[in-house]
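What you see is the complex with one protein chain gone and the rest in place.
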Amino acid sequence: MNPVAVIGTGQTRHARARDDASQPDLVREAAARAIEDAGIRARDIDAVVIANMELFEGRAWPELWVGEAAFAAGKPCLKVATGGTSGTSGCIAGFHQVASGLFDIVLVVGFEKHSEGHTQTGMTLTDPYWDRAVASGAVGNFALSVSQYMADRGVTELQAALVAVKARRNAVRNPHAHLQMPGITVEEVLASRLLAHPLRLLDMCPQSDGACAIVVAAGERARKLHPRPAWVRAAATRHEQPYIGDIDRRLVTMRTLRDAAREAYADAGIREPLKELDVAEIYEPVSYAELAWYEALGFCAEGEAGRLIEDGVTEMDGELPVNPSGGVLSTNPVGASGVIRVAEAALQIHGRGGARQVEGARTALATGYGVYAWADVIVLADRP
Amino acid sequence: MSEPLLVPIEMDQSWRYAATAAMARFCAGLKERRLEALRCDGCGKRYLPPRPVCGNCHLALRDWVAVRDEGRLAAWTVVHVPILDPRSGRMREAPYGMGLIRLDGADTTLNHYLAEQNPARLAIGLGVRAVWREQLVGAIDDILHFEVLR
Amino acid sequence: MTAGSLRRPVFVCGLGETGAVPEDPRSIPEMVLAAVQAAYRDAGCTQADVDAVVTASVDLLDGLTASNIAITEVVDAVMKPETRIAADGLAAALHAAAQIAAGSYDTVLVVAHCKASMADYQALTRWALDPIYLQPLGVDFLACAGLQAMALAEDDPGAERRWAQIAAARRSCGSSAFSGLCDVDRILVSPLVAAPLRAGMCAPLGDAACAVVLTAQAPARSAAIAVRMAGLGWDLERHSLGDRHLRSWDGLKRAFERACGTAGIEPTAGGFELAEPSCLYPHEEELFARATGIDAATPLSPEGGLFPGTAPIVAGLSRLAAAARRMRQGRAERALAHGAWGPAGQGQAVAVLEARA
Partner (left out) sequence: MIRESAIRIPFRYAAGAAGSRFLAALRDQQRILGARCAACARVLVPLRAFCPVCGSETLDTVEVGPGGTLQTWTTRADGTVFAVILLDGASSGLVHRLLDGGEEACCGLRVRARFATERRGGILDIAGFEPAQGGAT
């Protein structure tokens, strides 16, 4: 891919219900901030990509309504949707459109307003001959896979709780994060309400209303516009069989994420991810998933994920801080969540992470996760 | 600023979904308490429910094999949150057991309800058996749930 | 290299279509599988030659969340990159072309599907309109087309007959599984569906799937004539009809200019030997002509365009396929394919195709 970079990011205030803002208002809030952050004007944007899971809000072609808010009126604008990876897919679509030579600057905006519909029900609107009759939503499906992962790897509820606590403690340093739970403890996680055995309330991501935008620029423009562009070194996608029962122990195997990471690392020249990555923003809708992703992303050997979190390797002061933003476990507007991962990774390269900045971050990882095992892996760095 | 206003709109839409030929045959089987899987000519994997194509080998699936209505739990959970049933607009009550069941004769696993709701009595590898409803209509909920074999 | 031109050439190397019918008894995956296999055959390739997939579908039209999961296996996207563009299929093809031009993939499969027979299509389109100011009124895409048509017809007493003639003429040059009217007088007495539009003027909507293989390499097999996607342009108009110029398709004009800019040609009708517009109603063909300058002097929709019958989402991609087929036969060296979506053409997509012997 030809050189492209992220030169601006913007996020809304994320919350359980943003009744104060319409869908276009949310989109505008994030888009305007990204443009301001990039130091450009709206008229500098050549094209717009929108990411959103339209049926969660009961919409069709949502870009038709929110496009103007994303500064897209009279410009090329497409909407991308691939389940949970919608946001990272949208970012990658933006990378491709810039790298193609068609555009110099593309704005990518992801958003979701879960409070306006019934997301858990929306998620069950799958095969009417099959899934719909036996649907239990994201929580139940994850719980099933977690039962396999625990049995296979011997991961404990305590280790998962450590992930849940790490995310929320990091979120305290992120003014945009939805969940703000200063002083949260492992005991609180383990005592929180059981949603689907063994998943507890605090093991799960929240449902958030929010939007996030990034500004993507072509090589020369990026250099002119930004003192420290976040260069896209790699972007890899793998989709998987879409029925949960067809994938053998998905959290254990996670061949999509493994394969996408292998490709991305090769493209970015990374051999030892734990050593060579400075920070990672990974899409972990459930505490246990973060442990599974550690293995699939090559941060540790199989079965070692529990030890990684126990040893604090992925804490803010560890060897590879994972999710300084607080992650999906602290903020989850689905269509925006993938964009947030990329924006937070870019923010680290830009050196604009504020209280959540990882000192001297030069290489950052962002991932997307969706459906049962769809995966996106993106590597950003301070050099093209 | 005035109070934030919300505009309520109810979705009540109906769709007519066509089944794949394989799913139609599978559903006809259910009506006679018969379970079948489709075997891939390439990798030999036996798919239940039937898929049109093996996603790994990219081959159309044609070879039917018989599957028993008993199998083993490959994964399980007990769900404690009620969920809105999109078909009826009503809430489905909790708790309820869920499992991924590898039926004897199939290689994939079937997502379905479990009669057992006590986590202490559930484990991967347990034998389970389908409990069928009286009036079969040719749908996957002709199986009410799976019960643990003791 | 400056922005606006493609960094790598993109060729159309495989075409596969089910054709549009009022109701296809097959399921969506079966229809898509048929189109994909036909496209592979036409391209002389297999799934192993394809690096990535771009799909076009809309969840609400399919009655499914993440409508692409129903077709992941049949488009061979397992362990591959797939991107779903929730718009007209031609927009998906433009994005796929951008992926190839970017150097990210060499060969991309583009797939669009829709079964309008599944539900009340116009009722579903209400969910695409601003839920605060528009949706509660009960307005839908057909009403938006009627509002635009009336704005054109108001000072033009000949419009109705002219539009009936367009619909009749287009329909009579294409064979169709739909029972659309081909007789001007019968069209003019057919029921008003969104005055001044009558039932007989509208393109009937049904079920279809279409697949196109795009590649960076000029196809060797059909080496006689290679069809290149030389120009790409798309656009999003303002949403509310109250905020737009009702008597023109400004968005199409911009998309057309961008596409011509990418192709390095002047945005004029001259030079085009074929146009395949996506017009669901005859007044849209006039809006198309005003926006692009392409009128009766250029061969337009030789197979009838959308008027014999089409499917939403698939329409624009099937226009690309129709144009490419004709170019392979040596009947045009430069052609335009067009797709549109949303109320009164809010979304617009244009591809400039060039044939090379």
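Each chain carries a letter (A, B and C) given by its place in the written order, and its residues are counted from 1.
Everything below uses one rule, namely that a residue touches a chain if its C-beta (ideal position, glycine included) is under 8 Å from a C-beta of that chain, and two chains touch if they have at least 3 such contacts.
Since the model is a prediction, treat every value here as computed from it, not as a measurement.
In the intact complex, which of the presented chains make contact with the chain not displayed?
Contacts of the omitted chain with visible chains: A, B, C.
Residues of subunit A in contact with the chain that isn't shown?
Contact residues on subunit A toward the absent chain are 18-25, 28, 32, 42-43, 57-58, 68-69, 71, 73, 113, 115-118, 121-122, 125, 128-129, 132.
Even though one chain is hidden, which residues of subunit B still touch it in the full complex?
So the residues of subunit B touching the unseen chain are 1-19, 23-24, 27, 84, 86-89.
Using the document's contact rule, name the residues of subunit C that touch the chain not shown here.
Residues of subunit C in touch with the missing chain: 25, 63, 131-134, 136-139, 142-143, 146-151, 154-155, 191-197, 238-243, 246.
FYI, only the chains that are shown with their structure count from here on.
Chain touch graph shape: choose line, ring, star, complete or other and state it.
It is complete, because no pair of chains fails to touch.
Select, from A-C and A-B, the pair of chains that is joined by more C-beta pairs in contact.
Pair with more contacting C-beta pairs, A-C versus A-B: A-C.
Centroid of subunit B to centroid of subunit C, CA atoms only: how many Å?
Averaging C-alpha atoms per chain gives centres 37 Å apart.
In whole angstrom, what separates the CA-based centres of subunit A and subunit C?
Result: the chain centres lie 32 Å from each other.
Just curious, how far off is subunit B from subunit A if you go by their C-alpha centres, in Å?
That pair's centroid distance is 29 Å.
Which subunit B residues touch at least two other chains?
Within subunit B, the residues that touch at least two other chains are 9, 11, 15, 17, 19, 23, 51, 55-56.
Do you know which subunit C residues sit against two or more other chains?
If we look for residues of subunit C contacting two or more partner chains, we find 60, 63, 72-73, 78-79, 124, 127, 131-132.
Residue numbers of subunit A touching subunit B in their complex, please.
Where subunit A meets subunit B, its residues are 19-20, 58, 118, 120-122, 124-125, 128-137, 139-141, 143-148, 151, 193-199, 240-241, 243-246, 249.
Report the residues of subunit B in contact with subunit A in the complex, numbered from low to high.
Residues 4, 6, 9, 11, 15, 17, 19, 23, 27, 47-49, 51, 55-56, 74-81, 83-87, 96, 98-100, 108-113, 119, 124, 139-141 of subunit B touch subunit A in their complex.
Could you list, by residue number, the parts of subunit B that touch subunit C in their complex?
Result: residues 7, 9, 11, 13-21, 23, 51-56, 58, 60 of subunit B touch subunit C.
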